[in-house]
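Heads up: the structure comes next, in structure tokens.
All protein chains but one are shown at their positions in the complex.
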Amino acid sequence: MRKESFLWLALASSFLVLLFILVPLLRMVSAPSLAALRATIIDPEVLRSLWLSLYTGISAALICFVFGTPLAWLLARSEFRGKRVVEAIVDLPIVIPHPVVGIALLGLVGKNFWFGRLLHEFGLRLVGNPLGIIMVMTFVGLPFYLQSAKEGFASVPPRLEHVARSLGASMFTTFFTVTFPLARRAILSGIIMCCARAISEFGAVVIIAYHPMIAPVLMFERFQSYGLKYSQPVAVWLIVVCLLLFVSLRLVGRGPERTRSGGAR
Amino acid sequence: MRKESFLWLALASSFLVLLFILVPLLRMVSAPSLAALRATIIDPEVLRSLWLSLYTGISAALICFVFGTPLAWLLARSEFRGKRVVEAIVDLPIVIPHPVVGIALLGLVGKNFWFGRLLHEFGLRLVGNPLGIIMVMTFVGLPFYLQSAKEGFASVPPRLEHVARSLGASMFTTFFTVTFPLARRAILSGIIMCCARAISEFGAVVIIAYHPMIAPVLMFERFQSYGLKYSQPVAVWLIVVCLLLFVSLRLVGRGPERTRSGGAR
Amino acid sequence: MNLRIENLGVELDGFALKEVNLELEKGDFCALMGPTGAGKSVLLEALVGLVPLKTGEIYLDGKPLSGLPPEKRGISIVYQDYALFPHLSVRDNIAYGLRFRKVGRSDLRMAELLSRLGLEALLDRFPSTLSGGEQQRVALARALVIEPEILLLDEPLSALDPNFRQDLRRHLKDLHGVGGTTFLLVTHDFPEALSLARHAAVMVNGRIEQAGKIEDIFLHPVSPLVADFVGMKNLFAVEFSETSARIKGLEIELGRKPDTERGYIAIRPEDLVLSREPLSSSMRNSFAARVREVRSHGFYAEIDLEINRLVFTAVVTSRALLDLKPQPGTSLHLAFKATAVHLIG
Partner (left out) sequence: MNLRIENLGVELDGFALKEVNLELEKGDFCALMGPTGAGKSVLLEALVGLVPLKTGEIYLDGKPLSGLPPEKRGISIVYQDYALFPHLSVRDNIAYGLRFRKVGRSDLRMAELLSRLGLEALLDRFPSTLSGGEQQRVALARALVIEPEILLLDEPLSALDPNFRQDLRRHLKDLHGVGGTTFLLVTHDFPEALSLARHAAVMVNGRIEQAGKIEDIFLHPVSPLVADFVGMKNLFAVEFSETSARIKGLEIELGRKPDTERGYIAIRPEDLVLSREPLSSSMRNSFAARVREVRSHGFYAEIDLEINRLVFTAVVTSRALLDLKPQPGTSLHLAFKATAVHLIG
């Protein structure tokens, strides 16, 4: 009996937590009428903001993938002094309040700092520009990609790399024929998490670029100007688009793996 | 030579990533004059917002700890149909754009829904109230706590629990004398990450409660009203307070462990 | 009967235990043997109460256990990997169970176990600072201090270095004599079982193939599977006629008349006597054989010999090897007594 009461308590508490997460989202998704949803998705302003959110988010995730992969690999494979410091630095973007991220990046690339003025002279406008949005998103998304990719690399047994080296593969070839293929799933997960985090960002983006409006900013503006009811349909569409993106990424990532190990039990 | 070029490439890319994270933050911290910093920390409005951020963030983390621990334990220890669905639900708050979170919660507890009106009749005001802020922070912080606690529980070998049971300990006692103490570090990490995520939230909070102002909202307001220069000192103080909090939590969590395993090599 | 397992069935991830029956007397030392994957550990988990039974029942002193959670069963377990609590000192590890079970004179009991296992000096250490052998001794003390009815040992020696293994084997023998606790030892190592246990059960594919006195299992295995497991290498399917067995033109004298016409015979490798010249002895079976392969294993060597395309394996000491000097292709004489031939199945 005591055993069961402990289990029941745990189950009850877990249910509460799941309800707390699900109910608001379900309520929101079910709140707007179909007519409102239809009207929203043909609104060119909404379409523009959804498209902007998508491509800036995906760009940020790809930048994290290209530049973050070597760091993730180093963190997974080598021991060095100050490694814990590097890991702490990498986690900083999670901990920094979102408007602070925007303020910090603006302080660097804004016109009241020499670096920002330098960029401006070279024609690189970041403030109020998709490029700036991508920069902010890259900043907040990095830790999510690095975390997942690092775990992926760490789960590849070093012995496999040693064998590859002893068979004649260079460090470079070993990475691309052994390490990377085996960490593929974790890397894809990292890209998805990074992309999701990037698209969900609001507080940092709004400081660097209120315009052009990404979907969360548009939603915020509609909420402030017209109220809750007019922001809900945009929220629903944003969620639908994100889910479609992530599910299709997962399917693309899983497809080849299945074929390959077709003989596996 | 080829080996070295691969390593150098990885190191260069890693440096770039670390600089990208560190430089804006260092620039921001060093931008305000000491006088501005001093003036900011004696501003009662700033002090109020810092204090509000701290206690709502900590409250959210504690709520996650109390209600989330059983779920984390179940996810780590039991296999059941639909476990992947539950895990996906638990990750939702990371993926949902921040204003959407605010809109979803407002849609539930706001006055244009029966549930919100019911709460209001019972005297439970959430909108524009610290309670509402805590609710939003709990929502966005939950996945971070659950993730870490789940990993902590999963890393405790089930055999230790089996042995404890066979020695006469009930499920309840086993949890508190074996499982929990061994997962302590991960649980503390989870609380810290959850607290950090909660304090950093802006987009969702701003929709539920613009007033009373948490520090990120105050910062945003100062940025909009007075410009970058007047928001930077608040940002610096917020970061300092957060760092102090997390470092002291880590120290508190580590102290006893060291004494205990004093005999360990 | 202290422990009675009746028609027990378990299903688990496609693996199943079927119709397991076993009885242990109080204070017995029984070995549960069998190849890897036979279901030995699953049976232990069923005894402890960690997996649900599909059929059957387990009785402890006549009382059914199936409703009881693990903590109410009075069955302790010692795992191969020690499973000590890493956050507790050796003292707290050993005393862990005492707060739940009221054991009379628990101080005395603890002191005796500590001294028998030589753990007094280690009480304030933490598990991570102990050697494998020390950790397993602590695990033993922790399991025994609460005076369980049954002690389950899940391959307790196999993770240890050979030196510690011998040491712990002695401790196990020693401790078994003291309390009234029944020991059930899981092992896939027949020699280990032979050196420790009185009774044994051999498990194959989720079933108990044979149970009884360990010598009986060693001498009279009931099936080819068991015979192979206990080291009866020379196992042949034969036809019987009168008191002899025929296979591939070879006639082997049995000295007795079997009940059936067909069956298996087995001869222990160490019962085969090898010599360079034919022996004039009382041994009824004597053949000329050709050496096929010699495998040295340090103390002893295995020699494969061929007679009429039938391969026999003999075991001799390294000493004998130097005398016989067998080379693949050369001839030796092979002899064995009629009584060394075991009839199976």
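First chain written, first letter: the chains are A, B and C, and each begins at residue 1.
By definition in this document, contacts are C-beta pairs under 8 Å (C-beta built on N, C-alpha and C of every residue); 3 or more make two chains touch, one makes a residue touch a chain.
Predicted model only: the values in this text are computed from it and were never measured.
Every shown chain touched by the omitted chain in the complete complex is listed here: A, C.
Residue A:L182 is the one among A:V23, A:L92 or A:L182 that touches the chain not shown.
Looking at C:A95, C:V186, C:V291 or C:V315, the residue that reaches the missing chain in the full complex is C:V315. Considering C:T36, C:T260 or C:Q327, the position touching the chain not shown turns out to be C:T36 (whole complex). Screening C:L194, C:A266, C:L324 or C:V341 against the full complex identifies C:L194 as the residue touching the chain left out.
Remark: the residues of chain C touching the chain excluded from display are 36, 161, 166, 169, 190-191, 194-195, 230-231, 268-271, 295-300, 315-319. By the touch rule set out above, chain A reaches the unshown chain at residues 157, 159-160, 162-171, 173, 177-178, 181-182, 260-261, 263-265.
Note that only the chains that are shown with their structure count from here on.
If each chain is drawn as a node and touching chains are joined, the picture is a simple open line. Looking at which two chains touch through the most C-beta pairs, you get A-B. One finds 56 Å separating the Cα centroids of chain A and chain C.
Residues of chain B in contact with at least two other chains: 170-171. Those residues of chain C in touch with two or more other chains are numbered 69.
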